[in-house]
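Have a look at this one.
With one protein chain withheld, the remaining protein chains of the complex are depicted in position.
Which chain is which? They are A and B, in the order written, and residues in each are numbered from 1.
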Amino acid sequence: MSAAVMGAPKVPRLRLPQGHEALLLITLAVLVAGIGMFSHGAFWSRINLDNLFVSSAITLIPAIGMTVVILTGGIDVSTGSMLGLTAAIGGSCFAAGWSLAATVPVFLLTGAGLGLVNAVLIIKGKIPPVIATLGTLSIYRMIVFIVLGSNWITQIPPVLTRVFVVDHALWLPVVALIALGFVIVASLFLRYFRWGRHVYALGNNEEAARLAGIRPERIKLAAYVMLGLLTGFAALLTLGQSPMVQTSTGSGFVLQVIAAVVLGGTSLSGGRGTMAGTLLGTLVVQVVDDGIVLLHIQPFWNGVALGVIILAAIGLSSRRDAGGM
Amino acid sequence: MALVELKGIVKRFGGVVALNGVDLTLVPGEAHALLGENGAGKSTLIRVMTGAIVPDEGSITVGGTTCRFTHPAQASAAGIAAVYQEPMIYPHLSVLENIFAGAEMTGRFGIVRRGAMAAVVRPLLEQLDLPASLLVRRMSSLSIGFQQMVLITKALMLNAGVIIFDEPTSILSQAETDRLFVIIERLRRDGRAIVYITHRLDEIRRIASRVTVLTDGRVSGTALTSDLDEAKLLTLMAGKASRDYGKPLRDRAAPAHGTPALRMAGLTRAGAYQNVDWDVPAGQVTGVYGLVGSGRSEVALAAFGALRPERGTIALEGRPIAPRDPAEAIRLGIGYLPEDRKLQGIFATKPLEANLTAGTIGRFLARGGRLDFAGLRGEALRLIGYYRIKARDETIGIGTLSGGNQQKALFARWAGQSLKVLILDEPTRGIDIGTKAEIHDFIRDLAAGGLAVVVISSDLPEVLAVSDRIIVMRRGGVVGVAEGEAMNAEAILASAVGADARAA
Partner (left out) sequence: MHASGFDRTRPLLLAAMAVLALAGFAIGHPDILSGANFDSMAVFGVEIGMIALGQTLVISGGDSGIDLSVGAIAGLAQVVLGRLLHADVAWPLAVAVTLGAGLGLGAINALAVTWLRIAPIIATLATLFGYAGLALVLSGGTNIDLTQQSSWFLALGQGHVLGLPFQLIVLYLPLLAMFAFLQHGTFYGRALYLTGTNDRAAALAGLRVGRLRGAAYVLCGLTATIAGIVGAARLGTTRPDAGMNDNLISIAIVVLGGTGIFGGTGSVVGTALATVVIAIVDYGLSYNDFNPIYQAGVIGVILIGVILVENPVLARRARRLK
């Protein structure tokens, strides 16, 4: 990142810890090389790469928000249901004939609103994040059902697919560029902006941060709302990838997002993690998924592979940190 | 810099009076040492000064203006900063960020101006002889000594007129300590007021020009260091070394012969202790005295299987042992009562009975693995009665008991097991005098019954009253074993604080 800081002598960037990202890069390289080879080059086809990038983008955007939430020491497992509900509400607007310009804000506001509900339950209601979001996971899913009944929504304007998925810029599908842009912005924010640094301070030592004048509640609130907002946006993009909404839309999505973030080196206890890690984690998750399809391995092995990778990756770093008694 | 005066500070916590009308004057350019036993009120006083707690009565005046701190930020603004023993840090952030967290310098849109911040800090680092490259290091990668230095830098940045050091050297090496003193001297010459809390005689002489002693929440004496010779200083620090607890000192046992119940030889663990020899005879109370940071608990944990040594041997009744976890140590017959009863001792939300029998559950099993509730209850009642624990019955939550009764319960937990060695780590910390005396009686009784008892304590009068012999530790090493005639307050204190090593 070049961002020269106000003409002062350069202070070298913080060295990244543990070479975790190096490990991820190597893993990614090995995976890509292996899959590329065993699929007889099918991996490198335009179609496959495009698919890969689109899926990665859709996972990555909420993963950015999830990273911040986990950095503050919290977690949100309701992301999948949020995606579904936002898609259902937004999709209903499309089906009712609303224009794109009118509906896009609906996606974003709904997402942010759902995130706000989570935030209030956790911060004001003092419910542990895991429990609160497990609860909203099913509540939101129920509302999806109420909104949709057993109908599907298929009247999605094809312009979404065209703009986000089909159109390319710089050889990448637009949606991937957008995701990349978000990652860069988020990374800059966390790294160079005061509130970004406060997120880390909060995750490192909430007590000290509070005494230093930082307000944990505000930061956490913003984190959950942002996650909701990004999820809302991801819902819109999902409709570009596959233009329909069912009651099951988004089911299981959160597992991928959390896997991506955690693989990327963000510590569940907060205070540690980078956007670059999340980006790499997302790619690993999606490449594994892709590889399983390409190599004609039964798609069911996807879950197993992911589970093993997570256990191995975290187990290794956990044991290193655990140390003595 | 301004004169800071504390007048008549009173602070109560529930029924306990922690500070009972304390007056303290901090003169710019003067280093003021603050002494006192554990529980005397030093930490509370510091917290009042830094705005972490609000006093019930009394006033704080900075440069003639009366201040009222309800939040640490206000104390910082008034120029009062503290450097604690265990620094409150952000482990995964850089040094620069640790210094500026919450107070970052920002430009447009809130962008953190790292360059500007670094520029502000660099001259301060120079003052402290610290390399500028420190700024990008991760805080957790620094030794505690350097972490302290970072916090001092932070205090300098606040342009603190008062810098409080709370026993900073207990975990520092000699080299780090020397460096710290150079810095403190510079700070003092800049016109800041330094408050220095310590137990160490040599440090008082090196650093402070004035000494104040706190006892039981009150100032029991204050003088210029130059007016005190070594003997007077020692007496001041030893306090009421010959204070008795209402019972005559027991007849000390004669030096033991034969195989000690527990013998540790050459025990070494980098960063904690080196070449430690402990001989603990059965039927006697062996005191282990030393200041905080002298490594006593770590050595004890080695015998207890909780913190393995790197080198050395442990022998129980002559047989070599190497317990891998506390469960094994207990099976071998070694018990350990932890320093911090709240965090490591009691199960606060559980009933007294569960706490008392936590170590002996296995003894109360009926056929089929069934818990023998009658037996558990009986044992609990027996222990409550025998140790005179003041509780309504065995079913109330232990968290509702007073500190003294909680400690008695922990003691009872161990005493109810069949042990060969029992190590008690600060067994009467934060407890009222009456209960202290009771526990001392229990300790003597245990030893009289044949048990080898180790009492680790930083309370000199207690150690003297209760022990048959005293191992003195300092900075991770054993500096002496006092028996018989040599067991007197001045001598022990002298070796613990290194009065004899002052020439070094």
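FYI, a residue touches a chain if its C-beta (ideal position, glycine included) is under 8 Å from a C-beta of that chain, and two chains touch if they have at least 3 such contacts.
Owing to the predicted nature of the structure, the values given are computational and were not obtained by experimental measurement.
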Which displayed chains the unshown chain touches: A, B
Just to verify: which one of B:Ala73, B:Ile321, B:Ala358 or B:Val481 makes contact with the chain not shown? B:Ala358
So one chain is hidden, and I want to know which residue out of B:Ala348, B:Ala448 or B:Val481 touches that hidden chain in the complete assembly. B:Ala348
For the chain left off this view, which of A:Thr79, A:Thr136 or A:Asn204 is in contact with it? A:Thr136
Where the unshown chain meets chain B, residue by residue: 14, 304, 306, 325-327, 329-331, 336, 338, 343-351, 353-354, 358-359, 361-362, 365, 369-371, 395-397, 399-400, 413
Could you please point out the chain A residues that touch the chain left off the display? 75, 121, 125-128, 130-132, 134-139, 141-145, 247, 255, 258-259, 262, 268-269, 298-308, 310-311, 314-315, 318-319, 321-322, 325
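One rule holds for everything that comes next: only the chains that are shown with their structure count from here on.
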Note: chain B sits from chain A at a C-alpha centroid distance in Å of 46
Could you list, by residue number, the parts of chain A that touch chain B in their complex? 5-15, 17, 192-195, 197-198, 200-201, 204-205, 207-209, 211-214, 271-272, 324-325
In their shared complex, at which residues does chain B touch chain A? 52, 71-73, 88-94, 96-97, 101-104, 106-107, 109-116, 118-119, 135-136, 138, 306-308
